[in-house]
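All protein chains of the complex are present and in place, except for one that has been dropped.
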Amino acid sequence: MTTDQLIIFLCGILGGALRVGVPFLFVSLGECLTEKSGRINLGLEGVLVLSAMTSFGAAYLSGSPWVGVVAGAAAGAVLATLHGLLCSLPRVNDIATGIALMLLGMGLAFYFGKPLIQPQAPQLPAIPLGSWSDSPAVRSALDVNPLLPVGLLIAVFLWWAFANTRLGLLVRIAGDSTHATRALGYSVSGIRIAATAAGGMVAGLGGASLTLFYPGSWNEGISSGQGLIAVALVIFARWSPLRCITAALLFGGAGAVGPALQSVGIGWGYHLFNVVPYALTLLILVLTCRPGVVAPGSPGELSSTR
Amino acid sequence: MSHFISNRRDSIKTLAALGAVAGAPLAFAQKPITVGVIYVGPRDDFGYNQAQAEAAAQLKKMAGVKVVEEENVPETNSVQRTMTGMIAQDGAQLVFPTSFGYFDPHMLAVAAKFPDVRFAHCGGLWTEGKHPKNTASFFGYIDECQYLNGVIAGHMSKSKKIGFIAAKPIPQVLRNINAFTMGARSVDPKITCNVIFTGDWSMPVKEAEATNSMANQGIDVFTMHVDGPKVIVETAAKRGKMVCGYHASQAKLAPQAYLTGAEWNWLTAYTTFIEAARSGKPHPNFVRGGLKEGFVKMSPYGPAVTDAAKKQADSVKSQMMAGTFDIFKGPLKDNKGATIIPAGKSFKQTDLELEKMNYLVEGVIGSV
Partner (left out) sequence: MRDVLLPTGAIAVALLLFGLIVSFAGVNPVEVWTLLFKGAFGDWFSWQNTLQRAAPLMLAALCVAIPARAGLVVIGGEGALVLGGLACAALAHAVPLPSSAAGTVVICAAGALIGAAWVALAGWLRQYRGINETISSLLLAYVGIGLFKHLVEGPLRDPASLNKPSTPALDDGLLIGTIAGSDVHWGLVIGLVVCVFAGLWLRWTPSGFAVRVVGGNPRAAQLVGLPATRLVVLACALGGASAGLAGAIEVAAVHTSANAALIAGYGYAGILVSFMARHNPLAIIPVAILFGGFGAAGSLLQRRLGLPDASVLLLQGIAFVLILASEALRDKDWRALLLPLGRTSPVGHALTGDKP
């Protein structure tokens, strides 16, 4: 590969990480918050798709992409609250509910989103971080999603809040031990429902990013399992919001390897390149996990790690 | 007097005979028919399925034609169930399964069970002796339109690099890639075409990534062969590049960036089958057509297209309409240097050899 091609390849990966990584960042942060409180939400795929449709629709109808963003976050919160409420009922399994809500979210989104496939909604303006460069490749790679700083702020805030605020501590207690929570006089369900709703709101921002920035349009194939993979991302990040940033960027970049390689002429095995992020996650899990020892940082009450 | 009476009798007989003859086609044309259309994806995808749905919508307006549709039918047992349902429950006499993957084994299995029902498959390769007579396949030579796309792209590209985003390296797609490239190279032989395969028919994020990485390379005119071109058109326009559309017109999405496009005109094919069914004529088994037969058409030129580009494209188009233009003719090399078509040989659009295409021509950067 020539230097030029190398730069283009690297820009493709970097740009991909920044572009595709943003929805991953939001869903993983949302799932992280939910799981810290001891609940697993597999329905984030439905949340993602529903909030994507809602933000697109709201932006189209109101003419402002930021209204769309707010609408998307609200839709995410509503669907996630439903998940939280259902799971707090006795004998309801949260994995099954997650999958059922995934179907419901997708059904609602596709049904009400039918009239939104044709029109175009106003898009979020990009932040041109790359204007110092002459190369169009670098410039476009660094044309950053305005929601990315929002995501980074949320990640830092969550990290700080888990360690230093009362609310953060409550969330962690609910996640680590229901007995301790009740002993302190707090309602476990209440905390979990609130955390799930807040997680859904954050994930909703990811949906808004999909339809209002990249790829920037609404259709039924907009999400390709990103919500489901959020669960893997959170484990990969070992339940730390800061590490979620790395996980999201890694996944986004790995997903861009396939097209980036093809654009410099290496075309073999693109299906295999497309599974690189998943294989990589699996490899990292194999290398870092130990039997018998619960993954460090995982909330004790989380059903999937018991 | 007797003359008069016999004349009257004769004239009445003649009138009656004339009336019968005149009335007969009317009687046939009025025979109501139920037609089933099956889509593999959503009807409003701004692409492949939408092109089919637009034709189906026109069919609904025809007198005596009832249309039942089902969308999002996967290429599994479901489509066999759907076809059988349309026949057994809705009384369809003519079924249009519009996705390539429906042909074998699904449509063939159902056709064997219902020999009186006609099936017209889009994209398949009906072969005499191998496939039953109540099945048929139709398709359009949209590569002619992609060639014209290429001519326009060749004129408009300033970097002399054009790009093609494709789903899978199957013959129908390769034919489009090659036609696009050859059209552009007919304007300037130094033009190269990069191709990226996303791996599946509908992958919005991968398609957007592919567009961005090609734009990074300096490619300034795009076209595509995916089920829903919307994402690529919008992404290319956002990067300030130009784009030629496919399947249906995406001009609304990017009015300045849209140069022209290759569009289907499935109504022509649909009416061919419907007319044959209603008038009791045998089912036309192998139906193909290009610009000349009205199976495909070009989108109107966008505002950015130069007059020189329009002139050349129009002249090639009229040659195609007259049937005097062959896209695939020798000498033609593939992008690895081997000679595919020797000098002096040329393939007509109807040549079945072209439906087995497995190479990329010289000038295409990419591999199958």
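Lettered A and B in written order, each chain numbered from 1.
Following the convention adopted for this analysis, a residue touches a chain if its C-beta (ideal position, glycine included) is under 8 Å from a C-beta of that chain, and two chains touch if they have at least 3 such contacts.
Note that the structure is predicted; figures quoted are calculated from it, not measured.
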Touch criterion as defined above, residue of A:Trp66, A:Phe157, A:Tyr186 or A:Tyr278 at the omitted chain: A:Tyr278
Residue among B:Asp200, B:Glu275 or B:Glu293 touching the omitted chain: B:Asp200
Residues from chain B at the interface with the omitted partner, ascending: 36, 42-43, 68-78, 80-82, 84-86, 88-90, 100-101, 103-105, 123, 168-172, 199-200, 355-356, 358
Sites on chain A contacted by the missing partner chain, in the whole complex: 46, 82, 86, 89-93, 95-97, 99-101, 103-108, 110-111, 113-114, 220, 225, 228-229, 231-232, 235, 269, 271-272, 274-275, 278-279, 281-282, 285-286, 289-295, 303-305
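To be clear about the criterion, only the chains that are shown with their structure count from here on.
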Chain A and chain B, separation of their C-alpha mean positions in angstrom: 39
Contact footprint of chain B on chain A as seen in their complex: 8, 11-12, 15-16, 19-20, 110, 114, 117-118, 120, 123, 136-137, 140-141, 214-217, 219-222, 224, 255-256, 258-260, 262-265, 267-268, 270-271, 274
Of all residues in chain B, those that touch chain A in their complex: 41-42, 44-46, 194-199, 202-210, 212-218, 228, 230-231, 234-235, 238-239, 252-253, 365-367
